[in-house]
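Remarks on the structure that follows.
The excerpt is restricted to a subset of chains, each kept in its original location.
The first chain written gets the first letter, and so on, giving A, B, C and D; residue counts start at 1 in each chain.
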Amino acid sequence: MKLLVVNPNTTASMTAKIAAAARSVASPGTQIEAVNPSMGPVSIEGFYDEALCLPGLLAEVAAGERRGAAAIVVACFDDPGIDAARSIASVPVIGICEAAIRMASLLGHRFTIVTTQPVSLPAMDGLIHRYGMADRGRARAAGVPVLALEDPLSGAVTKVRNQIRAAIAEDRAECILLGCAGMADLARDLTEEMGLPVIDGVAAAVKLAEAVVGLGLRTSKVGGYARPASKPYTGMLAALAP
Amino acid sequence: MKLLVVNPNTTASMTAKIAAAARSVASPGTQIEAVNPSMGPVSIEGFYDEALCLPGLLAEVAAGERRGAAAIVVACFDDPGIDAARSIASVPVIGICEAAIRMASLLGHRFTIVTTQPVSLPAMDGLIHRYGMADRGRARAAGVPVLALEDPLSGAVTKVRNQIRAAIAEDRAECILLGCAGMADLARDLTEEMGLPVIDGVAAAVKLAEAVVGLGLRTSKVGGYARPASKPYTGMLAALAP
Amino acid sequence: MKLLVVNPNTTASMTAKIAAAARSVASPGTQIEAVNPSMGPVSIEGFYDEALCLPGLLAEVAAGERRGAAAIVVACFDDPGIDAARSIASVPVIGICEAAIRMASLLGHRFTIVTTQPVSLPAMDGLIHRYGMADRGRARAAGVPVLALEDPLSGAVTKVRNQIRAAIAEDRAECILLGCAGMADLARDLTEEMGLPVIDGVAAAVKLAEAVVGLGLRTSKVGGYARPASKPYTGMLAALAP
Amino acid sequence: MKLLVVNPNTTASMTAKIAAAARSVASPGTQIEAVNPSMGPVSIEGFYDEALCLPGLLAEVAAGERRGAAAIVVACFDDPGIDAARSIASVPVIGICEAAIRMASLLGHRFTIVTTQPVSLPAMDGLIHRYGMADRGRARAAGVPVLALEDPLSGAVTKVRNQIRAAIAEDRAECILLGCAGMADLARDLTEEMGLPVIDGVAAAVKLAEAVVGLGLRTSKVGGYARPASKPYTGMLAALAP
């Protein structure tokens, strides 16, 4: 089975890190194809970047399904474009925030998402609410830019670690969710160090994608995820028309 | 004061209808500028169209603010891109679904949104939930394509009328919300005919925009709507970089 | 258009301040009539005062509609008697707490109400819950009596300012709501000083009232706001019988 | 122990029926004093009547406590003035809607309130929501005026019975709540006839009042129910000043 992992920003080094995280947990029979769009923002921090990553992301989703992907992971913790991707694809589409939250619900009661920038906190709040976990989860920001995670000298990981400690002490967190695909390489060590599950959404989504595919299930097409009607799109997005 | 009304689809006849609805309620001192993007879907029906209208919509929002708009209305009942538009603009940005829901909350208890296609119902459910009205509102679909509303012979209005009657009888609706900008011309007559408030989101948003501007208030920039950091965007979206 | 603003307490100096706040934002064509009842409490602090302001408030609402008011604002942040006023009037009736909350929802995610006395906090909690914003808003008390706001030497404004700063730092508030009609004169300066929207409910309600009237909408009479059946009222309230 | 039961409308025959219902369940040591105000509406149907019953109701509450009542029951299913009564009194104050809902929660999962008039349904919805039972309860209206319950020839009881049957069949109700103090005499027979708990709020509140008094507990005075500060009330309500 081929699993497409789309990093919706355009930074190839982050795609590589995501690919490594995905491959580190993939089952023997799973082939990971990690891509990023050629158009759009170099990192996703806040609602505007999130909106503008969509054309590139959705083009990769459609292309990936055409190339035979059995499932698709959207590897940004804002879960951008998940609804649209589920509409255009027939195979399962999984966002890394939802994946991490679903895993956390199996392992503990309260959880805390540690994300990068404060600007992302309302988006995190919105996702926690949307996924029905407002009474169990909350979000904190480490105050680090996304791309600082690519730089070992930035001190970013220390800031993440500090927020995890605060979540355990102050939020009664039983699980920690790493709120950025750029933190995918930290989960295993932090789980060990902190003594509770620290969940990376990329890995969680890969395993969840394998699970859904293994069940033979596909996105429901009888309601809101019905394939979009064919219609003209104009201008430079014409090629993306359904 | 200049008010920008963006129809996020690319159908000019619908923009004209929206402009007329906006002008019919605008205060004497308000100048309505109604535009639509040149790129994107000809109508917005479901999550995929909603995602792909965003680049065109956000470009119009940014351009409108540069041209001096005092507030911006997004004239699609899915409230596409509201969060992103509020991030990129400093002036207030108002979606027609939120506007209609806020007006309804002042005039009655329960409300029903009558939208076009069943594919849009989960999006409507999501907005009702997001706006905190899950215990007061629900949505129904008339089963008409958006562009059928442009055709007086399509029978679309009769189907809308039937759903309004069902909402009164079965949902205990005290207000009706017309769930598509393409229904903007129907509100006044249906209010009269049905004997309860029938609210058009375009008109509601225009008046709400005037209200916010009149208060001298602008979008908060201290949290999730902070202006996006300057960063490179690549490919054909480079021109949209913040 | 004539807009009736009812201060439901009997303190004329506060009515004058409310009138000034209302007039400072009213559109050219709007005539503000500000009144207060001759019977009832001199200030509204807690549930008991709130209940006992109702006969005077509702008499003013009914008289105001008879005198031709196009809409009515109830200028106490507890939104006392809103449901009853909407029943007895046909024109729109708007409470200043709901107005402020609806405006805040357009400008930011989380908000904090800064009210006067701790005794009012459960009422604020109740309104936030009723208006569907329990996941986005909370309330704080400055610990000042309502009428201290009328006295520039009381230090009341400093206490309000301190709570605003705490809300920004601790609640992640993106908007502040001034939780008492007696703070109506502070909003514009505090917005400037604090760098985020500080919303006065009186002004918000005036603009929202103009908006609803401009839409040609009136209170729904098909459900809970149906005009009360004519029936005898006995004793000293007989004159208030519907 | 003396228990004050206040019928907040001014219809003495209904007070007598309420008194009988209260006495039918009171413990041997409980003395029931049933009163109604001399001022206010003859029946409470909708928000306006509910607001205007408050001065009479609160005067009776205060007088009752002065006369030595150990607890006070407010015998109208809208729970009018409960918060205000709890502020002015130190003894426990119990509304019949809350009492009935709390009893129902001990005996089954879902419940349906069968009230008199459709105009009261939004008030019932509001109470169900306020008491935290929105996922377990709903309300139906029998379509009978309150005072028709006083007239055996009105057919009112048949209409109540029909709604109970519908609630069992369609709402999966496990308990029925009689949504008007004027139905207090029906509960015992309907429990027998319908084969599930049919709860009268008057009786429920009397027993709950005995329970709270038996625990030696009184209304909390540290927050929203703190005794109102002494202050002038003007006009014909001056005598009600705290």
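Keep in mind that, in the parts below, contacts are C-beta pairs under 8 Å (C-beta built on N, C-alpha and C of every residue); 3 or more make two chains touch, one makes a residue touch a chain.
Everything numeric here is computed off the predicted structure, so don't read it as measured data.
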Total copies in the full complex, given that 4 are placed here: 6
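Just so it is clear, only the chains that are shown with their structure count from here on.
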If a chain touches chain C and chain D alike, it appears here: B
Chain separated most widely from chain D, comparing mean CA positions: A
Where chain A and chain D are represented by their mean Cα positions, the distance between them in whole Å: 52
Multi-partner residues of chain B (each touching 2 or more other chains): 109-110, 135, 172, 174, 223-225
Category of the chain touch graph - line, ring, star, complete, other: other
Touching pairs among all chains present in the structure: A-B, A-C, B-C, B-D, C-D
Chain B - residues contacting chain C, complex: 25, 27-29, 92-94, 98, 102-103, 105-110, 131-136, 168, 172, 174-175, 188, 191, 195-197, 199, 203-204, 207-208, 210-212, 214-225
Chain A - residues contacting chain B, complex: 10, 37-43, 45-52, 54-56, 58, 81, 83-84, 86-88, 118-123, 126, 129-130, 145, 223-226, 228-229, 231-238, 240-242
Complex contact set, residues of chain C against chain A: 109-110, 135, 172, 174
